[in-house]
Structure formats: structure tokens, C-alpha cells
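In this view, the complex is presented without one of its protein chains, the others remaining in place.
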Amino acid sequence: MEALNKLGVSKEQTPPHILVMEDDASLAKGLEMVLTEEGYDVYLAGTGGLALEAFKQKRYDLLVADLRLPDMDGMDVIRKVRAEKPDTGVVVITGYGTAARAVEAMKTGAHDFLPKPFTEEQIKAAVDDALRARTTHKQEPFSEVDGEKARLIQKREVLDVLNRTAEDRGFWRDLMENGSAALEGYQLSGRAKAAVISGDLKWINENVGELTQKQLMFIHNRLEREAW
Amino acid sequence: MKELDILVIDNEDVICDACEMVLTEKGHRVDYYKTGKSGLQAAGLRHYDLVLLDMKLPDMDGMDILRMLKEKMPSLEVVVMTGYSTTTNAVQAMKLGAVDYLSKPFTDDELLRAVENSCGVK
Partner (left out) sequence: MSSSTSFEKYFHVIRDIIRAMHSLTNLQEVLDVVVSKSTKALNAKGALLRILNRETNLFEVRATAGLGERYLNKGPVNTETILATLSQPGEVYIIKDIWNAPRVEYPQQAWDEGIRMLLDVPLAVEENVNGILRIYLPEQRELSEDELDFIKTVAMQCACVIERVGLIESQQSRFDHLATQVEKGSSLGRMAAGIAHEINNPLAGILLYSSNMSKKVPKGSPFEDGLKIIISETQRCKKIIQGLLDFARDQEPEKFQGDIDEIMHSAVSIVENEFHLRQVPIDVRLAGDSVKILVDKNQIEQVFINLLLNALHAVGDHGLVTVRSAVDRTRGKMRVDIKDNGCGIPPENMQKIFEPFFSTKSNGTGLGLAVSYGIVRNHNGDIRVSSKQGAGTCFTVEFPIVSNEQTPGDSR
């Protein structure tokens, strides 16, 4: 919990989500244990394919990536993630550390590069640093540009959520039953979350825009329920 | 192609001469200095687009020079060159703000690629 406090994350806010992309099962478990103890939410993916899938489903604050994976080069996964979700931090772990790979990883935007074997202290420090670098980035002073950016992010997030409800039955149910708990991984303000959960079409139209049929499905369903 | 102003800081004559030859043939302008202090001074006095910095200089630690360059002139790109490359050094240099890291020995193409990519020149 100490690490979270350093990040300025209070207990009410969601703990950072970390995806560990590592094919060595015992190392993955070890990392899960160490990072969960630090207060983070840790998810595991044993292949590049699974990791990319995971990024489509959920928002992650940090990717801990092994470069050697059974199905693809970890570096390619990192590149894709950095391109599509640029505010995801990356820490590379690898058994085959060469200076050239390290430089390549840093150029794609990795925050750190740890050759294996590394100690518990080293991985914790690297993860903490990488997350802190992100939050300082996020806590930039408010400005016109930021306001617009925040609005766009929010819009995108709401649409992401609504799209997902149409595709993911489990997520729909989760959202219906558990409300804002289901929206933990998303960068949404309390107001936005409330709007989605309660089916506040007015707020959504004002702040997000027109919705497609698919996106409306959840909202309509929600409103029907209300009527009951 | 844009012509760049390049500053080379390396105490080996052969490296300075070779780099100057390769880079000037491509139309870039090159100045070189053999010590950290003189290199830092030059960087502050004239405009450069890129610094090619060796990590083992006789008077100062390469990492310190890199740090100072990035602090004083954050928009000045630095490419690190080194005869003893390790993952640790590479990561540290990148974290300090180096835009690329070349392990000696490197070919003329490798040098040009690093220089031109670093300044967004294609």
C-alpha cells in the first residue's frame, strides 16, 4: 500500500492495473505475488496474442513485458501497445539482455529495461517509477488543451464501454449487476460512470454525442428496467 | 536532406577524423572536441542539432556530460558512443535522455542512420 500512497492514489481511487506478459509460469506467479502485495491489480498473459487481447478488453496503466514469447516478439507487442494506448507505461524484463535490445526497447517508449535475474527490490522500484512517471504526466496543470483532451478521452471511454456491452455478454451483466465496479479499468469521471449506469441519455448526448444502434442497446435496456 | 550541425566529443583522433569525414561527405557540418569540458563549452556557445558523445573521456564521466547537456539544452539531441557497451549503461543513457546508443565499432551506415533518425531527417 506504501507504493500506492507514494503515487498519490487514495484507497477510494482504483489501484493501478498492471498486465504482466510473461510465458514463464513460475516467474509470472512470482511477479503477480510481489506486485499484488504492493497494492496493484495484476493480470497475467502468457503469450503476445493474449496480451494484445487483454489490451482490447481493458485499460491498463502498465505493461510488464518479457521480450521472448512463444508466439511473437515481445518488442512487437510493445510497439503496438505504445501506438494504440500511448499512456500505458512499459517495463521490459528479459533473460537475453543486450545493449542493442535495451536501446530498442527504450526507443519504443519503455520506461525501464531489467535483465533477468532481477531482485524483488529492482522490479518494485522499476514498476513504481514507471507508474509515477505516468501520473506526473497526467497531473499536468489544467489548460485549454488539456480540457479538450480530457473531454475526448472521456468520450472515447464511454463509447468503448457501450461498444463492449454489445459484444461482451458477461460485461453487460457485470455492468447491470455491479454498476460502477464494472467500470474500474476505465478513465471515466464519476459523473460519466453514473450516466452510463443509469442510462442518462441526455448527459451522454451532450457530452459524448450521437450513439449508434449498437451503443444504444444497453442504454435502452437499462431504461426499460427502470420503468419496471 | 537537411544539413545538420553536429558536435563530436571524443578524445580519440581516429574517431573524430572518421566521423568528420563520413558526416561531411553527406553535407553535414562537424566540429569536434577532445575533452568533456571543451565539448560542453562549445555546446553552449554555438548552435548544434546533434551531439555525438563518447562515454569515456579523460576529464569527465560521459553520463555527467549527458546529464548536463540535457539539462541545459533539452532540445539538443545526444547520441552516445561507447567502446564498452552494457545493458546497464545503455538503459542509463537512454533514461538520461540520449536519443540513441552506438556501440563501437560501427559502420558508416550505422553512424549516418543514428544521426539522421535522431533529428527526424529521412
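Think of it as A and B in the order they're written, each chain with its own count starting at 1.
Keep in mind that, in the parts below, a contact is a pair of C-beta atoms (placed from the backbone, for glycine too) under 8 Å apart; a residue touches a chain by one contact, two chains touch by 3 or more.
Everything quoted here is computed from the prediction, not taken from an experiment.
Although one chain is not shown, part of subunit A still touches it, namely residues 24, 26-27, 30, 68, 70, 95, 116-117. Even with one chain removed from view, subunit B keeps its contact list with that chain: residues 12, 14-15, 17-19, 21-22, 25, 56, 81-84, 103-109, 111.
Keep in mind that, in the parts below, only the chains that are shown with their structure count from here on.
Averaging C-alpha coordinates per chain places the centre of subunit A 37 Å away from that of subunit B. Contact residues of subunit B toward subunit A in the complex are 85-87, 89-91, 94-95, 100-101, 103.
Residues 97-103, 106-107, 112-113, 115 of subunit A are the ones that touch subunit B when the two sit in their complex.
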